[in-house]
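Everything below concerns the one structure shown next.
Omission of a single protein chain aside, the complex is shown with its protein chains in their original locations.
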Amino acid sequence: MENRPLEYDYTVAKMFMLTTIILGIVGMAIGVFIAFELAFPGLNTVFGEGLAEYTNFSRLRPLHTDAVAFGFTVSGIFATWFYVGQRVLKVSMAESKFLMFIGKLQFWLYVIGVAAVVVSLFMGYTTSKEYAEFEWPIDIAIVVVWVLWGVSIFGLIGIRREKSLYISIWYYIATFLGVAMLYLFNNMEVPTMLATSPAGESAIGDWMHSVSMYAGTNDALVQWWYGHNAVAFVFTVPIIAMIYYFLPKESGQAIYSYKLSLLSFWGLMFVYLWAGGHHLLFSTVPDWMQTMGSIFSVILILPSWGSAINMLLTMKGEWQQVAASPLIKFMVLASTFYMFSTLEGPIQAIKSVNAIAHFTDWIVGHVHDGTLGWVGFMIIAALYHMAPRVFKRELYSKSLMAAQFWIQTLGIVLYFTSMWIAGITQGMMWRAHDEFGNLAYSFIDTVDVLHPYYALRGTGGLLYLAGFFIFAYNIYKTWTSNKEVDAERLNASPMGA
Amino acid sequence: MFHWLEKNPFLFAVGVFIVIAFAGLIEIVPNFAEASRPVIGTKPYSTLELAGRQVYIKNSCNACHSQLIRPFKSETDRYGHYSLSGEYAYDRPFLWGSKRTGPDLHRVGNYRTTEWHENHMKDPKSIVPTTIMPGYPWMFTTNADIDTAYAEQLTVAQFFGVPYNKPVPMKDGSTTVVKMGKSIKEARELALEEAKKVAADMKDQDVKDAVARGEIPEIVALIAYLNSLK
Partner (left out) sequence: MDLNEFAAYGYFFLVVFLVVGLYSYIYHLYKNRKDATGVDYEHYSNMALHDDIDSTPVKPVSHEKEN
């Protein structure tokens, strides 16, 4: 056995690539469906009145957000970790049976967890806290999966050949620690079966039910400290980890300034956690916290742009590669969208802007700039880069990639432009008074006016989903093609016509 | 000088953790010290109201409806007095929501009636012709989970000291007592008693019959909860 030269072992990476694609399709398809439900409410009962309970907007909405955040994105994070981690530490998973076992265990537990989440959310088991809807038994399973991932990270670091930790590893470690802390504190809850009645009865009612440890305003504070920073540590930090590896690798260009990457890292860690208060402007949390949330959100532009500019400048003098390679197009547009949404976010966090924007579709638009443009494109690019190396096949089709790129870009543009207009329109109508000081519009007026924008948004989402199907097809054809190539040592990924 | 941070994964992890945990420590912990005290007139949820709140959560009503009135003229004109921190003292979890696809509900009990909710939940278009809200007809035939609501009451009373069976001050200077059953049986009886009052104002004959039989459809619990939002 020792006669074979040592190779990187991508078994676990491949497994998570599969769930990235499957859960991406599931999450995005649900997203498109509920987007059209808002435009055409008849769709709520399109599968029949009997199933309406499971197909209406309200039951499906948490499924959409959780499937794309914890399904598509987290799978993508795991898949890239089990690829990038080995490579920049220069150690193979094949060298440790223990880590291999832990990796596979993590995958299967994750799959079980996902299945439990899907079933329980369909059935209506939810804690109602956004992106933390899971009931307590699933929370425990998630913590176990996360701890196993921690074992993988630090285990692999423990047997590394490269002494220094590459910047991507910094970001993966931060992801691990950040999510662990946030998730634990936000999900502190007491299962109701622990209570005993004065008559001595216990384990009363449904065992899948719990009560939050925090009440009212405190609960809101913890939830948005979590909600905001879940965006930080799921949608930002690990995606930066990916781009810091995949963009230099694919283009063959060293990071423009490695020092700037270190600096932006600490800047981001220092500032991000403070900004959660901007979700609660004009609410009942103390004023100083609202103001601090607002100020730190604006400061957050600096480290965010530090990373984004560093990425764009990595391509300095090599812009012909952007024109030539659809894979690099995905990454360059991803960092552009990152700059864009990290500018838009702070603008929305300014109190006077927030007064109009909060509770409207503009916020939804902002989230999707980031997730579709930055997170989605980066994970798609990462998987495209990994595919020829883990399957040892040429990428099936470059022209399909290019088509996918333009279709999805058009989808994102439709999405955010329609949501901007919808959000600002509705925000302005809510606050409009007539010359006598009465409200100018009833609530339903502000809903009716949104119909064309909702239809446009659904169309944008549909285009993005169509692009994602092209992606899945392209990866599938790459996997099953018989054109073997040894791409492992190349920079630019080999692509078929 | 910073070498240890760049090379030693353990110290690095500790450093990252201190930096990210710090903001939470400052922002969250002090506010907990002065845990939200209920404002006068805020009382704990009854068993039926809590069951209704669980129906509200089960169907993610909070995905489209906020329960937070911001201190702007346009909002107080539309929804009533702006929200106060202490009004949420018994809300576990909070239900502020983050998106207003439909109107705010924090004080919906002040301006909507049982009958309005009944018609609206069954078929929203019958009340608001252009609404995009779907109907929830199954709530008229599915029974509410009173036992779990009771378990929740017991939990908050035991673990968080929520004052059930104790006098709670009201705005007019009087006190009121929110009763909680001593056993499951008593809790069910209390809930049914309250459900009968709600059902008396309803039109749906099937719901009325169900309540007369001793069952509590989800819609009855939900309306009891919505009516309690004032």
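Labels A and B are assigned to the chains in the order they are written; within every chain, residues are numbered from 1.
Convention: a residue touches a chain if its C-beta (ideal position, glycine included) is under 8 Å from a C-beta of that chain, and two chains touch if they have at least 3 such contacts.
Keep in mind the model is a prediction, meaning the values are calculated, not measured.
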item: Selected residue (touches chain absent from view) among A:Phe270, A:Trp305 or A:Trp479; value: A:Phe270
item: Sole contact to the chain not displayed, among A:Pro248, A:Gly345 or A:Gly376; value: A:Pro248
item: Candidates A:Val12, A:Val88 or A:Val190 - the one touching the absent chain; value: A:Val88
item: Touching residues on chain B - with respect to the absent chain; value: 1-3, 6-7, 18-19, 22, 25-26, 29-30, 33
item: Touching residues on chain A - with respect to the absent chain; value: 5-8, 87-88, 90, 92, 160-164, 166-168, 244-245, 248-249, 252, 254-255, 257-259, 262-263, 266-267, 270, 488-489, 491
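Keep this in mind: only the chains that are shown with their structure count from here on.
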item: Centroid spacing, where centroids are CA-atom means, of chain A and chain B in whole angstrom; value: 29
item: Chain B residues within the chain A interface of the complex; value: 6-7, 9, 12-13, 16-17, 19-24, 27-28, 31-32, 35-36, 54, 57-64, 66, 68, 70-75, 77-78, 83-103, 128, 130-138, 145, 147-152, 154-160, 181-184, 186-187
item: Residues on chain A engaged by chain B in the complex (per definition of touch); value: 37-38, 41, 44-45, 49, 52-53, 56-59, 61-62, 124-130, 154, 157, 163-165, 170, 173-174, 177-178, 181, 185, 190, 192-199, 201, 204-206, 209, 211-212, 214-223, 225, 227, 229, 262, 266, 269-270, 272-274, 276-277, 279, 282-286, 289, 292, 355, 358-361, 363-364, 430-433, 438-439, 443-444, 447-448
